[in-house]
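Only a portion of the chains appears, each positioned as in the full assembly.
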Amino acid sequence: MSNKIGNKVSVSIFGQSHSAAIGCVIEGLPAGFRPNIERIQADLDRRRGGKNRYSTQRKESDIPEIISGLVGGYTCGAPLCAIFPNADTKSNDYANLRDIPRPGHADYTAYVKTKGYNDIRGGGEYSGRLTLPLTFAGALIKQILEEKGIYIGAHIASIGLISDSLYDPVYLTRQDLEPNPFPTIDSDSGIAMEEYMTAIAEDGDSAGGIIECAAIGVPAGLGSPMFEGIEGEIAKIIFGIPAIKGIEFGAGFDVSRMKGSENNDPFEYDNGKVVTSTNNAGGILGGITNGMPIIFRCAVKPTPSIAKEQNSVSLSGAVNVPLKITGRHDPCIVPRAVPVVEAACAIAIINQL
Amino acid sequence: MSNKIGNKVSVSIFGQSHSAAIGCVIEGLPAGFRPNIERIQADLDRRRGGKNRYSTQRKESDIPEIISGLVGGYTCGAPLCAIFPNADTKSNDYANLRDIPRPGHADYTAYVKTKGYNDIRGGGEYSGRLTLPLTFAGALIKQILEEKGIYIGAHIASIGLISDSLYDPVYLTRQDLEPNPFPTIDSDSGIAMEEYMTAIAEDGDSAGGIIECAAIGVPAGLGSPMFEGIEGEIAKIIFGIPAIKGIEFGAGFDVSRMKGSENNDPFEYDNGKVVTSTNNAGGILGGITNGMPIIFRCAVKPTPSIAKEQNSVSLSGAVNVPLKITGRHDPCIVPRAVPVVEAACAIAIINQL
C-alpha cells in the first residue's frame, strides 16, 4: 500500500482533505537544480481554477512550504518535502456521509477497506485536493525535463459532447503546448464548454470529459518491453489521479477498427533523422519511445457530488435511503485536471531517462 | 528495467522468440497448492490458436517444463520456474529486418535502445510469443483465485467493425465467463469475425479489435487510492501485453459524455449486501473494489506484419526504402490474446488480496 510512484525520481503523496496539511516528498532529484518557484505556482494556480460558477468555492492559497531538500534555492540531493496547509476546512459538512455513502465516491469502498476508520472529512485521502502536491511535483519535474528539451502540455479534448481539436500528432511544437487561460486549442470550443458547465451546474448535475496530453522532445529508445513499457508506466500514474476511468495512446481505441496498412506508421528520413509520417503509435512502439510525440488521452468521469437527489444506503440501518448532498462542489473538474495530467506525464517520463 | 510484475505474487518473464527457450518465474505462490496442469494447458491451447487461415503457421507444442517450485504436484513455496523450448524457429527469415525496421513493430525502437544488439530473430523479446509464459502464470493463478470464489473471463468485444455483445456489468455469472471455442458471447458475431479475418488475410492486411475482461467474486475493499489503485495495477500489466494501446474501466471513455446523475452507480441493498444497481464504475471506486464485477476493455492494434508493401528506411543507408515482409503472420491476434488478457487480470488481482 503506497502513495509513492517512481523508481528513479519518486513522488510520495500524503495528507487528507482536512488534515493539518497535505504534501509530497520527492526523492532522486539531481542536486544543484534551481527550480523556478513562480512557474511552479503558475501550474498550481491553473489547477486551483478561477472564480467561476463551475469551480469549488473552497478558499485555499495553495502556496507550498518547502521544508527540506532546497538550500539557497538549489536542490541539495536530499528528499524535497513540500507541504500545503489545509486552511478552509468545514468538516461538519461531512458528518452523515460515513453512514450514507455518496454514489460514485470512494466513501463506501474506503469504509470497507478501513473498517470505517477512514477520514470522511472532505473525502479524506480520496479527495481531489491530493492532486495539489502531485501538481507541485510534476511542475518541478517539468522544468528539469525542459532542460533536456522535453516539453509537456495538455488540453481539454472534450467536455460532455463538446469537442476541442486534437493535437497534430506529427508536427506538434512547443508553442502548441503552451497553456491557454482556458485550456482548449480552439477558443470557440472553450466558450461552449464554459457555457455547458455553467448550465449543468445550475441544473445540479456534473460533467465529465477527456484530456489529451503530449510530450515532445522525448528521445527514442526509452522504456522497455512488457511490464515496464512506457504505456504502462504512464497509465499507472494517470490512474492515480482520482476520476480517471480510461487511457489510450496514439490512435487508441480507434486501432481496433483500423487495418494494419492504415495503423502502421511508415518510417522515413527527415533531415537525417528517422521519423514516422503518421503517429498512430503515439510515439511508442514495443513499450519504447520512437522519438515522435508521445500522445495520450484519458477519460475523466463527471464529479460524483451532485445536488440532485440520489439513491444510496444507510450502512448503520442496512436500508436503502435517498441522499441529497449539500455544500458546493465542482460540476466539472476537467479544466482543473489539465495540469495534473501534465504532472503525471512528467513524473512518468523522468523515470525513463 | 524489468520483465517482472507483482509484489506479493510476482511473475518474471524471460526469453526471446528464437532463444533456446522462453519461460517465467513465479514467486510468492502459497505452498501446498496443487495446480491442475490440464486446465493450464487448456488456456495455453486457447492462446496457441487453431489451424486456420488467420493464425500463425509456427508449430510449437507449448507444453511447459516445470523445472522448480513443484514437488509431487504441490507448490513447495520456492519460486516456480516453467520453460517452453523454442522448437520451430526459422531465424533466417529475419536477416534484413535489422536494417529495415518494420512499421508498427519494435524493430526500430529496440535497435535504438540496444544500439543494434537486440535479438531481431522472430521479434526477439518483443514477440507475442512471450505471452505464452504469461498465460501459463495467469492460468495457474486463476486456479488459486477460483478457490477464493473469484472467476475471470474475457471475450472479443470487437474485431474491426464487427461487435460482440458486452458483458452484463451487474448480473454477470460464472457461467458467462466460461470460454467458448471462438471467444465471443454471440456466435453470429464470432462467425462474422472469422469471415472478416479470413478475408483480410487474403488481402495481405491485418485487423485489430477490443477485448473485454471481467472478474467476479472480488471482495470489496481491495486496492488503494492514488498510485496503487486497482485501475492502475491492472493497466500496468495489460499494457505489458504487446499490441495493447488503450484500456478503459466500466463505462470507460463514455463517462466523458455522461452526466454525474447518469454515471453515478446508486447503492442499494441486495439480500443484506451493498451493491450498485448499475456498474459504470466497473467495480472500482477510488481505486478500491466495491464488490461488483470488475470490468475493463482493452484495444488491440492490428498485427504490424502485413504482406502489403510499406514505406520504411534503411538504417545503414540512411535512405527511404520500400519494405515487403515475407513469411506468414497472424492477420489478427485478438482471438489468441483473450486468455492472455485473462492472465494479466489474474496477476493483477492476486496481488491485491
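Here the chain labels run A and B in written order, and each chain numbers its own residues starting at 1.
Operating definition for what follows: a contact is a pair of C-beta atoms (placed from the backbone, for glycine too) under 8 Å apart; a residue touches a chain by one contact, two chains touch by 3 or more.
Just so it is clear, the model here is predicted, and its values are computed rather than measured.
Participant: So we've got 2 copies placed here, but how many does the whole thing have in this file?
Facilitator: 4
Just so it is clear, only the chains that are shown with their structure count from here on.
Participant: Can you compute the centre-to-centre distance for chain A and chain B, using the mean CA position of each chain? Integer Å is fine.
Facilitator: 27
Participant: Within their complex, state which residues of chain A touch chain B.
Facilitator: Contacts found on chain A: 1-5, 13, 101-106, 108-110, 112-113, 125-126, 130, 158-161, 200, 205-210, 220-229, 231-233, 235-240, 242, 244-269, 272, 274, 276-277, 280-282, 284-291, 299-306, 308, 310-313, 315, 318-320, 331.
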